[in-house]
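Of the protein chains in this complex, all but one are displayed in their positions.
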Amino acid sequence: MDAQVADMPASLAAPSRVPKLSVQRIGKRYGKLDALLPMDLDVAPGEFVTILGPSGSGKTTLLQIIAGLTEPTCGRLLIDGRNETDTPPHRRGIGVVFQNYALFPHLTVAENVAFPLQMRRMPAAELNRKVAATLEMVGLGGLQHRFPRELSGGQQQRVALARCFVYQPALIIMDEPLGALDRKLRETMQLEIRRLHRDTGATILFVTHDQDEALALSDRICLLNQARIEQLGTPQDIYERPASLFVADFIGLSNVLRGTLEAGGLRTADGLLPLPPGATPASGSLAALVIRPEHVELDPAEGPALAGRVTETVYAGSEHRLVVTLGSGASLILRRTASQGSLPLGAPVLLGWPAERAQLLRP
Amino acid sequence: MATEAVRLDGVTRRFGAMVALHEAWLKVRHGEFLTLLGPSGCGKTTLLNLIAGFLAADGGEIFIEGALVTATPVWQRDIGMVFQNYALFPHMDVARNVAYGLATRGVNKAEAAQRVAEALALVKLTGMAGRRPRELSGGQQQRVALARALVIRPKVLLLDEPFSALDRNLRGAMQVELKEIQQRLGITTIFVTHDQGEALSMSDRVAVMSAGRIHQVGTPEEVYRRPADRFVAGFVGDVNRLPARLLGREGDTAQVAAGACHFTVPAAPLAGLAPGAAVELFLRPEQLAPAPAGGPALLEGVVVARVYQGDRMELHLEAAGVPGRVLLRLPGHAPGVGEHGSHLAVQAQPQPDAMAFPPTT
Partner (left out) sequence: MTLAGRRLDPLWLAAPGLVFLLGFLLAPVLQLLSVSLEDADTGGFSLAAYQRAFGVPVYVRVITNTFVMALQTMACCLVLGYPLAYWLARLPKRRQRLVSLLVLLPFWTSALVKNFAWLVLLGRNGAVSGVLDWLGIAEPGSLLFNRGAVIFAMTHSMLPLAVVAMLSVMGQIDNRLVLAAGTLGATRVEAFWRVFFQLSMPGVASAGLLVFIGALGYFITPALLGSPRETMMGQVIILQIQTMDNWIFASALAAMLIGAALLSCLLFDRLFGLSAIAGGSGVQRSPRSPVRRFGLWLLARLGSGFSRLAEGLARLLGGHRFGWLLPAYGIAVIAVLVLPILALFPMAFTSSEFLSFPPPGFSLRWFAEYFASPVWVAATLRSFGIGAATAVVTLCIATLAGFGLARSGSRLTGAVFLLFLLPMIVPSIVVAVALFYLFAQLGLVATDLGIMIGHTVHAIPIAFVILLATLKGYDWRLDQAAATLGANRLRSFLRVAMPLTKGGLVAAGIFAFLSSFEELTVALFIGGGLRSTLPKQLWDDVVLQVSPTLVAASVVVVVVVTALFLLAEALRPKD
């Protein structure tokens, strides 16, 4: 638990505050299948936590348990320190933005947004004012009398956000809300969600399988794999200090060199590679070094120099990616900026990296 | 003797009053990997369907290997196609799916069996011949679809957004594999996608389309670094549009000024503008960087968002006089640079690939 607090941004780590949401040993089984192994997760008030993982990793199950749409097999769920494990969804005061929006097709935009306020018996005048203000906030002023089917995907997404933010729930859950949008619209909506988060101070739990989205949005990322938490930490932690090969592979591009540990380094088919400073491994065990492509250098000034040939070049507009095959057959990817330019296929190169940029992981 | 693998001469197609494809002229060379790139509704799928023969053209002519095929039915065109959802026959196993095109051509059993085995080996599915499509993963279904299209040795291979259903890691691997197979066989390939990254990384040439028209045909570097118009510049990669002024022209190039900086840009798009005219300067995000204190600045703005992407940090700026936001891409996580809400002066990298276009009215 201490480690988790340390991972939080300093402003949120005040230990005296009760977590907004506390998942305690919560798990879910369907028959013999573990959809979610018992796990713990604390979310601080105002924090933006992303639940990231491949499909089938249990992230939707976790979300449904928190929203009250599925009952856990074991464990407790605290919201503001109160046990809400058995509370029906309409009394939890949680806002949910559904994957395909779940807008009411028979209600207009304004009626959709007014729905949660009507459920709270808000007087008409105040209700109308709030609905109008919220629609304005998400940039939908003037569309209040449309039906959902008359809107584009991005507009439907905004209605879903408005319907959730209008009653100011202190905890908001978003289930892959941007999955149906194309890339440019998704990036615009990401910025929109960040702005709403900052402006409202709501606690947000965001579910996605898209690693870029998770890196871009989150205070912390909770990476799930095979029904358990693989790593919990800030985006920078997860990208720069992955806890396992799965994390390194799932988030961004990685180069992996496998070998056996011995005194002074990792013995691989391409030679003895130095370990990052501070690593004190047991000799003789199998291990892997992980290096991000942007840290691989051509003709390194110091450190190991591995010889190889360029076997593939990929143009990506803003950069070139080169695949270099080493003597052992292993290959490394490196990035070159547009101004550095590409290299011809077959060109012999020497590769290296600053030792502190590598991560030593169990294979 | 055919000079091109596929040629379109002024091909037009309407749906009711809507012109889905407006007089497309296109030549695809032998063995070339050509990508049709554009947003949804731009006509790229219509164009592919016209080449395949699923749609009839309202005007113009289509040639495959020099032969006029405008009126040839699909099944006589000798094309191989990979569909978006693969369209594998669910009631046949992998081997029979792949053999289907050989059966319709009356290839004898022994030869068919050998060619199916070769095709499955090519896509690394040896040993899967007896499986049904639904027992395969998305990536494996993709390979079967590819083998089925290639086994008939088509004159041209058509691919309709074949990777859109795959998750990202798998997509990357399949892209590499497809490109390798295409190069090994030297087969003429027309590939449809809306993903500009996919288009840049795989193609020999890219045809950028919008609203039923082909805007530019060129190598990936040409369309990224020297876009023919505003649409191409904006669709292929991110771009910053900055207000600027035309200083003068000299041969093929022109000088424009923005902020305290001068840029050399191609003159062609600015034909007819007098010195002093307002123009829009297009600069890619990776060509901008924070300006050193006191140095000449292109613009100054307030950081409104910092978006961490692992290998890079994207900064979104709002700057006076610039409509929309300015986007910078910095390597690493750029600690201390451009905190949220801070002011930032921005300059351009040396010798950027700048473009300028007349402003929209």
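Going in written order, the chains are labelled A and B, and every chain counts its residues from 1.
Everything below uses one rule, namely that contacts are C-beta pairs under 8 Å (C-beta built on N, C-alpha and C of every residue); 3 or more make two chains touch, one makes a residue touch a chain.
For clarity, every value in this text was computed on a predicted model and none was experimentally measured.
Note that of B:G43, B:G80, B:G212 or B:G301, the residue touching the chain absent from this view is B:G80.
Touch with the chain omitted from the figure is made, among B:A57, B:V192 or B:V239, by B:A57.
For the chain missing from the display, the contacting residue among B:A71, B:A173 or B:A268 is B:A71, taking the whole complex into account. Along chain A, the points of touch with the absent chain fall at residues 67-69, 88-90, 92, 94-96, 98, 100, 102, 104-108, 111, 115-116, 118-120, 145-147, 149, 163, 167. If you put the missing chain back, the residues of chain B touching it would be 52-54, 56-59, 61, 70-71, 73-81, 83-85, 87-91, 100-101, 104-105, 148-149, 152, 154, 158.
Please note the rule applied: only the chains that are shown with their structure count from here on.
Rounded to whole angstrom units, the spacing between the C-alpha centres of chain A and chain B is 28. Interface residues of chain B, counted against chain A in their complex, comprise 39-40, 167-169, 176, 194-197, 200-201, 220-221, 224-225, 236-237, 284-287, 305, 307-311, 314, 316, 329, 331-333, 349-351, 353. By the touch criterion given at the top, residues 54-55, 182-183, 190-191, 194-195, 209-212, 215-216, 235-236, 239-240, 249-253, 292-294, 312, 314-319, 321, 335, 337-339 of chain A touch chain B in their complex.
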